[in-house]
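Left out: one protein chain. Kept in place: all the others.
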Amino acid sequence: MEQKGTKTRPRKLYEVPNMDVTPKNKGSFLRPLKALSFLFREPVTLPMEPRPAAENYRGFHVNDWEKCIGCGTCAEICDNEAISMVHIPDLPEDHKNGIKPRRPAIDYGRCCWCALCVDICPTGSIALSREYIHISREMNTFFILPDEKGMHGLGYPIGWGKNEDSDLLDLKRQPMGEVEPEARSDNFDEIVDGFDAHTALIEASRCIQCGMCHEACPTNMHAPQYIRAIWEGNVEKAVEEIYRTNPFPQVCGRVCTHRCETACSIGRRGEPVAIRWLKRYAIDAVSPAKVKKIALADKAKKKSGKKVAIVGSGPAGLTTAFDLAKLGHAVTVYESKEKPGGMMRYGIPEYRLPYDKLDADIAVIEAAGVAIECGKAIGRDIGFDALRSDNDAVVVATGLGQGRSTRIPGSDQPGVFSAVDLLARVTAGESFDLKESAAVIGGGNVAFDIARSLARLQKKTFGKVDVTLVALEARDRMLADEEEVIEGGEEGVKVFTGRGPKQIVVENGAIKGLETVLCLSIFDEEGRFHPKYDEADVILHPAAMVVEAIGQATDVSYLGKDVTEALEWERGRIKIGRDGSTAVPWLFAAGDMVEGPDVIHAVAAGHRTASAIDTFLGGGSSKLEAAE
Amino acid sequence: MTDTEKTEGHSGAHAALASAKTLEEVLNTAIGFEDTARTFYAALAPKVSKPMRALVEELAEEEQRHYDLFTGVRDHPDTVAHLKDLIATPPEDHKFADFVQMPKLDDNPDDQAILQYAMGREDAAYKQYSALAETTPDGPLRDLFRFLADEELRHKGELEKTYYEIIHSGGV
Amino acid sequence: MTVETGTPATIVDTIQHEIPGIKVTKQGERRLRIDVARDSLPALLELLKGRLGFIHLSAISCVDWPETDEFELVYHVWSYERKTLASAHITIPRNPGRFVSVYDIHTPAGFYERDIHEMFGVVFVGAPNLRPFILTSWGGPPPMLKSFNTREYVNQTYEWVDYQPDWLKDVEAKGGGVEK
Partner (left out) sequence: MRPENYRPVSHPPSHEYELYFGPNHPGIEGNYAIRVRLKGDEVQEAIADGGYLHRGFEKIMEERLWIQNVALVPRICVPDPVPMEECYSRAVEQLGGLEVPARAQWIRVMMLEMSRICAHLFTFGGNAATIGFYTNMFWGVSMRDLFLDLFEEITGARIYHMYITPGGVRRDLPEGLLDRLAALLDDLESRLPDFEDLFFSNTVVINRATGTGTISAEEALAWGVTGPNLRASGLPFDVRRDDPYLVYPELEFEVPTMKDGDALARMMVRKAEVLESIKILRQVIARLPHIEGPVRCPLPNPLAWNIPAGDTFARVESSKGELGFFVVSTGGAKPWRVHVRGPSQMHAVQVLERLLARGRLEDIAQIMFSLDACPPEVDR
């Protein structure tokens, strides 16, 4: 210990600066008495009641229950786990649009009023009010379920609310490169470039893991998990999470109707996370061999000895086949066309879904042990009863292969095609009588697919585009996706909305054009689809060929008389139970032919049907995640 | 396609109706038409394939309801007053059926053909009754024709809705 | 008062010249990172303090690396003259987790070594005082070790408050309730 009390002179280490603050004069002993002057000054008196808090004040929580969607992100970000979500049964619940019947409750024994919950709230419903007084001996009053009136219902103004600077969410979607209209006008190369690794990482980082997409997806994909895996840079784990519910990542990554993005809570105030394109990024980033290994990891080792035949190799048929094969059943898929894929191949143009990507998905399914026999039409090459006899169960999933015709006068001319047939011919590369000007009837995605395909073929053969599309619906209620309408317009497709087909004008054997009438309204009072025409307003759209894309029907003639009689029917379609079962115990049905409308619903139906068959075949509880 | 072809179901109907004088006679003729339609559909049902059968049976029931409705009106104690309130809210004519071709029904029609045929019949009946309403002077007889025309129009509207929901389905 | 700030180059040369196998990297405007063998750490501190003016031991930090089963000790020394902070990184095996005290070179080490001993369990041979300072009434393992799970400890030791406010009773009556 140093010696005590001696004053050692500091060794001259550094020069002492000029700023010397030793007190100048010690001042007299009585100096402090000057403070007495305060006695004669006006005392500062403050009011007793609580002072109003500052405008930015972070007081007790308020939550606007109209805006709140119960996503739980506030509970997720809370660093003291002060917020827990409370399930309230009688609140609105709508999984399709990402609304959950729960609201945040706050434990003021833990909360530190940091307002991170306010800054991250996707809808901006939660805020901190300017109320700060709460005195109670009753512990329970410190656990509150705030509404917009606040803790004591006094409706204090908002202090710390949602604000531009402090918003923690990334509301802008990462830009996605696309081929310019000019460059894509005469070829079928894929339009959407797809994310590169860096952009995918940033896009994936936008996800706040609220899980709304999981519940909105028809087959309940584990989107939060695979997005988080992409963000962690582990694309293989992402593929693993995807294959838990969807054997068609390449397809769904490109053409899915992305119900998840409709429900995404970021979409409330900004652009939803690009969940579909992230799925595509993950599957593109993993080698096909690795994908097979991941997808077949849970394949049953032993064979069940049961045989299942599946008619139709669309998404429903192949998903059912994939699940059953992984459960150890022997599965054979019969496809009437030359190549498998159904509508995915013959209904979707290649600029949307390249065929090699579809083949990649199908290759994985075949690797699971599914035998696909193409060019085999049931009812023509193989009898349905023959199919029945050497299989324990049969699944029909032949989709809606037949294009409906409007059957308006002139619609039976040779120059009038159905969109579905024409698209199939384009895919198969078969030639057909392409004219310099064409008219398409219909306003859905199929109509735009054929219109834009014709535009490309016209540009390639005639060097110019002349395609007119006539849709019943008004511009703001088109059935087709918005980007289809926009991109179609960019590629030269002239779109007429609110027009109903009247007749196809034919003069000496050649089609002159399509006459349409104004469609005043589409839905009647009860909201049912019942268009009302104004026959005075007629337009003639000049065209040398007409394509009808107004609807599709199923062809079930291959079932044969007695099976058709044994089945139950509803409006021309087989009546099925939730799990795809029909009135005939060994026969199941799935996909567009029983209930549409798109690939992802077909995949979901495929899972349900597969687990039903597995139970029917005595497989007991299937390991598969049955999509409820 | 002239009107008469459209109504070959109502053989020589126009003349019979025009000459009928009392409500009684007109209603009996109308009931007769409904009866022929009902038996026509009832006969067609077993012949068509099962997926279509439910649809045809539905049409038969629809005609049956018309049949009962008209008989109800006929046997109503005070037909004239009853007719007045029935005409109060005339339905709208969506004119859709004007542009639907009337097919010949063979033994294996598809749903679209059946519905088009049914709409054609209703449309013809509606036009016929409204034409008669125009030409008859004011009075109970005119109200009756108005009522019959409204009923046919309402039935046609229903068929148009069903037509749309079945045909324009499928695909995305 | 002008204190010429030694350019890092001269510091680096001096260090590398004196102590073999040392790695010095510039980590920013006034930051040097030094990776050195653990045995030559005291010599390094002596050299930095004596010859290069690094007289102020700003801190000794300890980082637990369970995967490599090592503690990383970082000696941050600051030179008022050269206005540079040198962070010397060494690693010692977790067990036995012993290292020599540098108290005789830098007095502030007394607190840091005592703190690291208390929080990580590292024994500094020759430290003047390793008696508990913060966790005097703590019987458990050194809490800053990654192996010590605070959440488990809290759940075992304390009760979560079970709130029963009226609004919760109403919600539970309707079949709702707090989601776990």
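When the chains are written out, they are named A, B and C in that same order, and each has its own residue count from 1.
The definition used in the following text is that a residue touches a chain if its C-beta (ideal position, glycine included) is under 8 Å from a C-beta of that chain, and two chains touch if they have at least 3 such contacts.
Remember, predicted model here, so these are calculated numbers, not experimental data.
Participant: Given the contact rule set out at the top, which of the displayed chains would the hidden chain touch in the full complex?
Facilitator: Answer for the hidden chain's contacts among shown chains: A, C.
Participant: Among C:63, C:100 or C:123, which one touches the chain that has been omitted from the display?
Facilitator: Looking across C:63, C:100 or C:123, the contact with the absent chain belongs to C:63.
Participant: Which subunit C residues touch the hidden chain?
Facilitator: 1, 27-28, 30-31, 55-59, 61-64, 74, 76, 78, 80, 83, 85, 87, 106-108, 110-112, 115, 119, 132-136, 143-144, 148, 150-151
Participant: Using the document's contact rule, name the residues of subunit A that touch the chain not shown here.
Facilitator: Residue positions of subunit A that touch the missing chain: 1-2, 4-5, 7-8, 10-11, 13-14, 16-17, 19-29, 31-32, 34-35, 53-58, 73, 76-77, 79-80, 112-116, 119-120, 128, 159-160, 163, 165-166, 168-170, 202, 204-209, 228, 231.
In the analysis below, only the chains that are shown with their structure count from here on.
Participant: Averaged over CA atoms, how far is the centre of subunit A from the centre of subunit C? Could you give it in whole Å?
Facilitator: Subunit A and subunit C have C-alpha centres separated by 48 Å.
Participant: Round to the nearest whole Å and give the separation of the Cα centres of subunit B and subunit C.
Facilitator: The separation of the two C-alpha centroids amounts to 92 Å.
Participant: Using the touch definition from the top, which residues of subunit C touch two or more other chains?
Facilitator: Within subunit C, no residue contacts more than one other chain.
Participant: Would you mind listing the residues of subunit A that make contact with two or more other chains?
Facilitator: none
Participant: For subunit A, which residues are in contact with subunit C within the complex?
Facilitator: Answer in residue numbers: 14-15, 17, 84-90, 101-102, 105, 107, 109, 139-145.
Participant: Which residues of subunit A touch subunit B in the complex?
Facilitator: For subunit A paired with subunit B, touching residues are 257, 347, 400, 404, 407-409, 420, 444-446, 479, 500-503, 517, 524, 528-535, 549-554, 556, 564-565, 567, 569-573, 592, 596-598.
Participant: Would you pull the subunit C residues touching subunit A in the complex into a rising list?
Facilitator: Per the touch definition, subunit C meets subunit A at residues 1, 3, 161, 163-168, 171, 174-179.
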